[in-house]
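Please read the structure below before turning to the comments.
A protein chain is absent from this complex, but the other protein chains hold their places.
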Amino acid sequence: MINQVLQSLPYIVPELIVTGTLCLVLLLSLMMRKKSDLLVFVAALGLFAALAVLTSQPFASACLFFKMTVIDPFSQFFKLVILFAALIVVLMSRFSDEVNQIKKSLGEYYFLVVSMTLGMMFMVSASNLLMMYLSLELTSLTSYVVVGFIKQSKNSSEASLKYLLYGAFSSGVMLYGISIIYGLTGTMELSGINQVLAQGSANTAMLLIGGIMLLVGFGYKISAVPFHFWTPDVYEGAPTTITAFLSVASKAAGFAMLMRALKIMFLDSSALEIGNEFWPLIHGIPVVEILSVLAVLTMTIGNLVALWQDNVKRLLAYSSIAQAGYMLLGLATISNEGYSAVMLYFIVYLFMNLGAFYVAMLISNTLGSENIHDYKGLGRRAPFLSVSMAVFLVSLTGIPPTAGFIGKWMIFLSLINVKMIGLAVIGVLNSVVSLYYYLRIVRNMFLHEGEKEEVAIRYPLAQQLLLLCLMVPTLYFGIFFNPLIELVQFSVQMFGIK
Amino acid sequence: MHITLTHYLLVSAALFSFGVFAVISKRNAIIVLMGIELILNSANINFLAFSRFGNLNMEGQMAAIFVIILAAAEAAIALAIVLNIFKRFNTVNVDEVSTLKD
Amino acid sequence: METLSTLTTPDWLFYLFAVITVASAAFVAFTKNVVYAAFALLFTFFGVAGLYVLLNSDFLAVTQILVYVGGILVLILFGVMLTNRSISVDIQSETLKFAPALIVTAALLGTLAGFYTVTDWFFGGPGAEITATSTAPNIGNALVTTHALPFEVASVVLLVALVGAAMIARRDK
Amino acid sequence: MEIKFLHIGILTWITFLPVLGMIVVLLLPKEQKQAIRWTSLAFTILQVILAVVIFQNFDRTLAGINSKEGMQFVEQYRWIDIKSTSWIGRIAIDYFVGIDGISVPMVLLTALISCIAVISSFSIEKSIKGYFALLLLLDTGMMGVFVALDFFLFYVFWEIMLLPMYFLIGVWGGPRREYAAIKFFIYTLLGSVLMLLAMLALYFSVTIKDGNEVIHTFNMLAMMNPENFVHGSLLEGVGTSWRYVAYIALFIGFAIKVPAFPFHTWLPDAHVEAPTAISVILAGVLLKMGTYGLMRIAFPIFPDAAIHYLYPLAFIGFINIIYGAYCAMAQKDFKKLIAYSSVSHMGIVLLGMAAMNTQGMMGAMFQMFNHGTITAMLFLIVGVIYDRAHTRGLDDFGGLMNKMPKYSGIMMIAFFAALGLPGLSGFISEAFSFLGAFQTFKWLTIASAFGIILTAAYMLWTLQRVFLGTLPEKWNNLTDINGREMAMLVPLAVIVIILGIYPSPVLDLMNSSANALVDFVKNSAGIAMLGQ
Partner (left out) sequence: MHSLLTLSLAILLLPLFSFVLLIFFGKKFYEKSGHVGTAILGIDFLLTFYVAIQKLTDTTNEVFSYSFTWVDFHSTIPLKLDLGIMLDNVGAVMLMVVLLVSFLVHLFSLGYMKGDVRYSKYYAYLGIFTFSMLGIVLTNNFFLMYMFWELVGLSSYLLIGHWYEKKSAADAGKKAFITNRVGDFGFFIGIMILWFNYSSLSFDHIYSSIAHGILPFGSSGWLTAAGIFIFCGAVGKSAQFPLHVWLPDAMEGPTPVSALIHAATMVAAGVYLVVRTFPMLTADALMIIAYIGAVTAFISATIAIAQYDIKKILAYSTISQLGYMVMGLGVGSYSAGFMHLVTHAAFKAGLFLASGSIIHAMHHALHHVNDHHTDAQDIRFMGGLRKKMPITFWTMIVFTLAISGVPLTSGFLSKDAILAGTLAYNHFTGQTLIPLIGFFVAGLTAFYMFRMIFIVFFGEHHDAHRLEHVHESPRTMTIPLITFAAVSFFAFYSFNPFSAGDGWFFQKTAVPESVVPQAVRAASAEAFGEELHHQHYLAMGLSLTMAALGILTAMLFYYWKKFSADKVVAAVPRLFTFLNNKWYFDELYQKTAVNGTIGIAKLLAWFDAKIIDGIVNGAAWLTRLVAVISGKFDHIVVDGIVNFTAYFTGFFGLVFRRIQTGKVQTYIIFALVGAMVLFYVYR
C-alpha cells in the first residue's frame, strides 16, 4: 500500500517543488525580513523550476495516490497555465507599490501566493471529490488572506471578509453536495461515481440537488452567474496582483475542476464512440441546459453591468465574469472540441487578462487611481503602456489579429459544430456589447486630453519588459495559432477517457 | 421502529438549514461564522450516517476527519479576518461593511 | 403513533441527541445574543458528537469534541470577547432580512427533507451490526495509505491557516 | 499570371507594403514630421505603381469567380495546419490571395485612394506619427480584403481595419468624434460577428481534398462548389432554411458596410466627424467592401438564397437611392449631405447587383469604382473649404465660384459627375445599373430612377448655396487651392472624365468576371432548383 504512495511521488515533482518553495520562502521571510528581492527571486525561481519540470515531464496518464489525483495531459496543461500565471503574478508583485508598501509581511505574501498555486495545482488534478474539496479550500483559505493583504486599507479588509463569508458558505454547500453524492453512489472517486451512475439506479432529483450544490462551489470559483456576486467587490478591494491571479489562475483551476467533474462523472463512457460530436451523457442529467443557461446569464449580465463601471478593476472584474460566460459556452457544447476551445481560451486569457491588470496596476502605481476618468490623456503620457493596454482590451473583445479572437473563434467554432446556433448568436452579440466598455478605457486614454498638464510617465525597463512578455504573445498567437491549437487538442485528453 | 438513515439525514437537513439561516440573516459576523460551522457539521453527519449505514464505508469517516481539520483552519483565518475588520470598521456587523458596491 | 416505550435504548439516545442538536442549532440561528449563541453552539457540538457515537464513529466523536469544543469554540468565544468591548451594549445581534431568510431557509429545508424521505440511497441496508471494535485503527491506516495525499494537503492547509491568521492578526506598526 | 519580387508575389507586396511603411514611420522620430509624411507618401506611391503593374498585366479574358485557374497573381500557402484529431478533423487555413475582375478595380481604387488620402493628410498636425502609422495599417486591411480568397483571411483583414479606423476618427475627428467612432465600430463589429458565424457554419459544411485527406476549409472557392458540401451538414443542400439564414447573416454583415438602409445611420456621423482623408477612404473604399463582399462571397456561395432574395435586395437598393437622396436634400452640413449622397449612390450599386444580369452587374461594379473616385473628390472638396473656413455649414457660404475659380472648376466636375451627367464616369455606371435592373424589376427600377431627379435637385441646390450667389464679406481672404490640393484632386478629375468618355479600360477588367458571376449564380441556382 505504501508502495503506491511512493510510486506516485515522482509524478508530482512540480507540486513537490512548489511545496519546497513555499517552505523556503517561509523560512527566508523569518530569517531576513527586509530582503524582498530575494523573496521574489526564490519564489519565481521555484515556480520556474516547477514549470520547467512540468514541461520536461513526459505527458503521461496515470492515477495516483489511490485515485485521489491523476496525472494526464489535461491536468498538466492547467498546471502549466497556473504556474505561468503565478510566475507572472510574482513578478508583477515585485513592481506593485500596493504590495511593497507592507514591507513587514512580504514574506507571508509570497508564501501565500505560492501556497495558493499549490492548491490550484491539486485542484486541477484532483479526481476525488474529497481531494477537490480539500484543494479548493487550500486555495480559498490562502486567497482570503491575500485579498486582505493590505490590512490598512478598508477596501482590502472588506473584500477579504466578503470573500471569506461567501467562500466559506459556498464551500460548505459544496461539501454538503459532496456528502449527498457520496450517499447516492457510495464513493467520492469520480470514475467510481460514474460507474454507479451509469447503472441508472440513482435518484435523479437527489442527484440534481447534489450536483447543483456542487455547482455552487464551482460556480463560486469561476464566478458564474448567479454565484458571481462576490467577484466585483473582491476584485476591486484586493491588491491588483491578487485580482489578476484570482481572475486567471483561480478561475482556470475552477474550470479545470468543473470540466473534469463534468466529463468524468456524467459522461456515459460506454456509449462513447469516436467522432461523436456530442458526448453521450448519463440519462436524466440536464447538464447542457444548465450550462447553457449559466453561460448566457453569465456573459450577458457580466457585460451589461460592466457597461456601468468607472473603476477599471471593477470593470475588468465584470469583464472577467463575462469571459467566464464565453468559456461556459464552450463547456455547454459537451464535446472535446468545446473543451479544447475553453482551454485555448485560457492560454489567451492568461496573457490578455494578466496584461490588462498589469497595466492597470502600473497606472495605479503612478496615478494612484483606478478610476477610468483619470486615464484621460494617458495615450500621450505613456504611449507604450496605453498601446499595450489597447491591445489587451481589443484582444479581450475578440477582434483579429489578436489572440483573443482565436479564443472566441474556437469557441464559436465548437458551438457551430454542434449546431448550437442560438448560443453562438447570443455569444457574438455579447462580444459586440463588450466592445463598448472595453473601448471606454481606450477612448479615455487616446481620445481625451488629460485635464492636468501632460507630463510623460516613464516606467523602468524591467516593467516594460514584463509588459512586452504579455503583449507579444497576445499579438503573435493572433496570427500564428498553430501551436496553441495543437497543444490544446493534445491536452484535452483526460485520464481514462479519450 | 428502528432509527433509519433518513432520521439522521433529517437531523442533518435541519442543521444545514439553521446554518444557512444564520449565515444569511445575522448581522454579526461571528454568528455568521457559527452558521458556517453548523453547515459543516451537518455535512459531517451525512458522511458518517452514510458510512454507518453502508457497512462502515471508510471514505465517509475520512471525509469527516478532513472536514473537521479544515473547519479548524477556516475558523482560525476567519476569526483573524473578523478581528481585522473590527479594527478597521469598529464593527463586526456584516451589513455595515459595504463600501465596495456598485 | 408509536409510544416512547417501544423505543430501544439507542433509539432513545438518538432522539435525545437529535433534539439537543437541532434545538441548540435553532437557538444559534434565532438568538440575538452572541454569547448565548456561542454557548448554544457548544450544545450543538456535543449533540453532534453524541450522534457520531451512535453512528459508530467513536474516533470522530472524540475528535469532534476536542477540535470543535476545545479549539473552534474557544476561538469563537475569543472573537466574541475581542469584538465586543462593553459586553452589555453591543452583544446583541439583530436579525437582518428576516423574512426573505426565513422563506429561503424554509424552502431549502422543505426541499431537502422532502427528497430525503423518498430517496433510495446507495446504502440501502439496515446498517452494519454495531461491534465493539473502534474505527480508529482503520482511520489510522487510511491516513497513511489511501488518504496520504489529503493528509499532507491538510497539513499544508493548517500551515497556511497558521501563517495567514498570524499575519492578519499581527499588530502592524 | 505571376509576378514576383524577391520570391514574394505582387499581391503580397501590394498588401503588406503599407505595413512596411508603418514600421518605418514608427521608427522615425516624432519630430521629423516631413520625413514621416514623405515616407508614407512614398510607400503609397509604390503601391500605386504596383497597382499599375497589375493593371498592365492583368489578363482580361480570365473570369475567376469560382475557379482558382481563373484567378490571377495567385499565392497560396498553408498558414495554419493542425494535424487531424478524431473529433474536429484537420484544421487548415491558407494564406490564399488572388484577384479577378471583381477585385482588380477595387485594388486599383484602394491604391489610388490611399495615396490621395496620404496627400490630403499632409495638413494634419496632431501626432502625425500615430496618424500615418494607422493610416497605413488601414491601407493594408483594405487591400487585404480585396485580395483574400480564404474566408478566414478575409475576415481577419476585414476586422483589422476597424481599429485604425476607430482611432483615426476618434482622435483626429471633429467635435463629436467619439460618438461617431464608437458608433462606426459597434455597427461594423455587429455586422462582422454575424458574418463570423456564417463563416464558421460554412467551414463545417465544406470539405476539400487535400492530398489524401478530406479536410474542412475556409477556401472561398471551395465553398462555391455545391459538391464540396458535406452530406448532412448544416448548410448542405439547396434552399434549406439554414442556407437562407446564413445568407442573411452574411448580408447583414455586408449591408452594414455598404451601408444599406436601415443600417446606414453610422455613416453620416462617421463621415461628418472624420478628418477629410478618412472620409475619403471611408467613402472611397470602405463602403465598397460591403458590395464587394456580396459579390465575392454571398452571391456565389449561396446562389439559391441570393436568387431568392433578389427582390428584397433590389428593394433595399431602391430605398437607399430615394431615401438617401431625400435625406441629403435636408442636410445643412456639407459633409453630411455628401454622406447621404453616398447612401443614395450605393443604392444604385445594390440595385444593379440585384439585377443579376451582365449590364446590372457591370454597372454595379463600375459604380463602385466611380463612386470611389467621385465621392473621394467631393469629400476632398469639402475638406479644402473646411481647412480654410473651418465651417461646413452650407448656408455659411456663397459665391465661392468667383473667389476660387480653379477649385470651383474641379468642384463642378465632381458635382456633375455625382449627379450622373453624361460624359462623366458616374453616368455610365448609373445608366448600366438601371438598364440592367430594368430587365429584372420593371417598376422598382422606374421608381429608383426617380432618384436621378432628386440627386440633381440637391446637388444643384448645394452648388448654388455654396458656390453661386454673392460672397459673404467674411470669406474675402479665402485662397484658391494650392499645388498639393491640385495634386490630389486633378488625377481624380481626369479619371472621372476619361472613364466618362471611354470606360473600356475599367469595364474590360471586369467584364469576364461579371459575366461569369452572373452565369455562375444563375446556373447554380437554376441547377439547384431543378435538382430538388
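Letters A, B, C and D mark the chains in the order given here, with residues in each chain numbered from 1 onward.
Note that in this section a contact is a pair of C-beta atoms (placed from the backbone, for glycine too) under 8 Å apart; a residue touches a chain by one contact, two chains touch by 3 or more.
Computed from a predicted model, the values in this text were never measured in an experiment.
When the full complex is examined, the chain removed from view is found to touch A, B, C, D.
Checked against the full complex, the one of A:V53, A:A198, A:I301 or A:V387 touching the unshown chain is A:I301. Contact with the omitted chain, checked across A:P10, A:P286, A:G422 or A:P483, is made by A:P286.
Across A:F229, A:F384, A:Y459 or A:Y476, the single residue that touches the chain missing here is A:F229.
Per the touch definition above, the residue from D:M224, D:A283, D:I338 or D:M401 contacting the chain not shown is D:M401. The chain not displayed touches subunit C at residues 96-97, 100-101, 104, 107-108, 111. Where subunit A meets the chain that is not shown, the touching residues are 161-162, 165-166, 169-170, 173, 205, 208-209, 212-213, 215-216, 219-220, 225-227, 229-230, 232-233, 286, 289-290, 293, 301, 304-305, 307-308, 432-433, 436. Along subunit D, the points of touch with the absent chain fall at residues 179, 182-183, 186-187, 190, 256, 261-265, 268, 323, 326-331, 357-359, 362, 399, 401-402, 409, 416, 421-423, 427-428, 431-432, 434-435, 438-439, 445-446, 449-450, 452-454, 456-458, 460-461, 464, 467-470, 503-504, 507, 511-512, 514-515, 518-519.
As a convention for this text, only the chains that are shown with their structure count from here on.
Subunit C and subunit D have Cα centroids separated by 72 Å. Subunit A and subunit C have Cα centroids lying 32 Å from one another.
Mean C-alpha positions place subunit B and subunit C at a centre distance of 7 Å. For subunit C, the set of residues touching two or more other chains reads 112, 121-123, 146-147, 150, 154, 157, 160-161, 164-166, 168.
The set of subunit B residues touching two or more other chains comprises 9, 16, 19, 33, 49-50, 54, 57, 62, 66, 70, 73-74, 77, 81-82, 84, 94. Interface residues of subunit A facing subunit D in the complex, by the touch rule stated above, are 274-277, 335-337, 340, 380, 390, 394, 397, 399-401, 405, 409, 412-413, 416-417, 419, 421, 424-425, 428-429, 431-432, 435-436, 439, 443, 446-447, 480-482, 485-486, 489, 498. For subunit C in complex with subunit B, the touching residues are 2, 6-7, 10-11, 14, 18, 21-22, 25-26, 28-30, 34, 37-38, 41, 44-45, 48, 51-52, 54-57, 59-60, 63-64, 67-68, 71-72, 75-76, 78-80, 82-83, 93-98, 100-102, 104-106, 108-109, 112-113, 116-117, 121-123, 125-128, 135, 138-139, 142-143, 146-147, 150, 154, 157-158, 160-162, 164-166, 168-169. Subunit C makes touch with subunit A in their complex at residues 111-112, 115, 118-123, 144-150, 153-154, 156-157, 159-161, 163-168, 170, 172.
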